[in-house]
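Before we start, here is the structure in question, set down as structure tokens.
One protein chain omitted, others in place.
Moving on to chain A:
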Amino acid sequence: MAKQIQVSGLDAYYGSNKAIEDISMTIEPRSVTAFIGPSGCGKSTFLRTLNRMHEVIPGARVEGKVMLDADDLYAPGVDPVSVRRTIGMVFQRPNPFPTMSIYENVAAGLRLNGRISKARADEIVERSLKGANLWNEVKDRLNKPGAGLSGGQQQRLCIARAIAVQPQVLLMDEPCSALDPISTLAIEDLIAELKDEFTIVIVTHNMQQAARVSDRTAFFNLAAQGQPGKLVEMDETTNMFTNPSEKATEDYITGRFG
């Protein structure tokens, strides 16, 4: 499990509008990489290019190269559906399926890979919920609707759903921005555990969060409104926060803008 991602010269467009430009970076396996930067600089857009979710928006397209170990994700003939099965995603707002129970939510992705036995599904659901630190809270009500959980629990349910299909990489787009501090802490603890197994990329608005959870940090910025976002620099998180090499990074981290 857990593979390396290597991006080179990546541009992403919405129609004729270029949202991010010429991004190259390496994302290491079994570690947490944080994306920070002012809003609108293209963090979400870039994250979604990594599992080919960007292109589900009408008119959106990508140029450049993304390698997952030796596989070129944008090579002709690569099925985006299979890319998304390998690279899971957790969204900004918790989005469990409203019509499904807790159990069904976690099992939702399993059914996509063909029939599996009830016993096997039970086992994976339990393991995934334990992996998402949610098992103890929901084990007595697996058949209740997922939408009945608290926001923080819903987000962990979504993480359980994402890891149930055993992806190589887990992408998280501001997973705590809709949560209270206690739930946020629970998710941060979870991220620290999950990085033993997965390559994790997390977009965050919160500088302290990036400092707490990530091993490496990438800072994105845009020259002006309407300009495409760019990667300013990327380094070990400790270096980024103590000794950034770019003035813009320092200004952003110390709260002088953004």
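Basically, a residue touches a chain if its C-beta (ideal position, glycine included) is under 8 Å from a C-beta of that chain, and two chains touch if they have at least 3 such contacts; residues count from 1.
By our rule, contacts and distances are computed from a predicted model.
The chain absent from the displayed complex carries the UniProt protein name "Phosphate transport system permease protein", chosen from "Phosphate transport system permease protein", "Inactive transglutaminase family protein", "STAS domain-containing protein" or "Lipid II isoglutaminyl synthase (glutamine-hydrolyzing) subunit MurT". Among A:Met67, A:Ala108, A:Leu185 or A:Met207, the one in contact with the hidden chain is A:Ala108. Only one residue in the set A:Val81, A:Ala119, A:Ile182 or A:Ala224 touches the chain that does not appear here, and it is A:Val81. Within the complete assembly, A:Met53 is the residue of A:Met53, A:Leu129, A:Leu149 or A:Met234 that touches the hidden chain.
Only one of the listed residues, A:Ser39, A:Thr99, A:Gln208 or A:Gln227, touches the absent chain: A:Thr99. Taking the whole complex into account, chain A touches the unshown chain at residues 51, 53, 56, 58, 81-82, 84-86, 88-89, 91, 93, 95-101, 108-109, 112, 144-145, 158, 161-162, 165.
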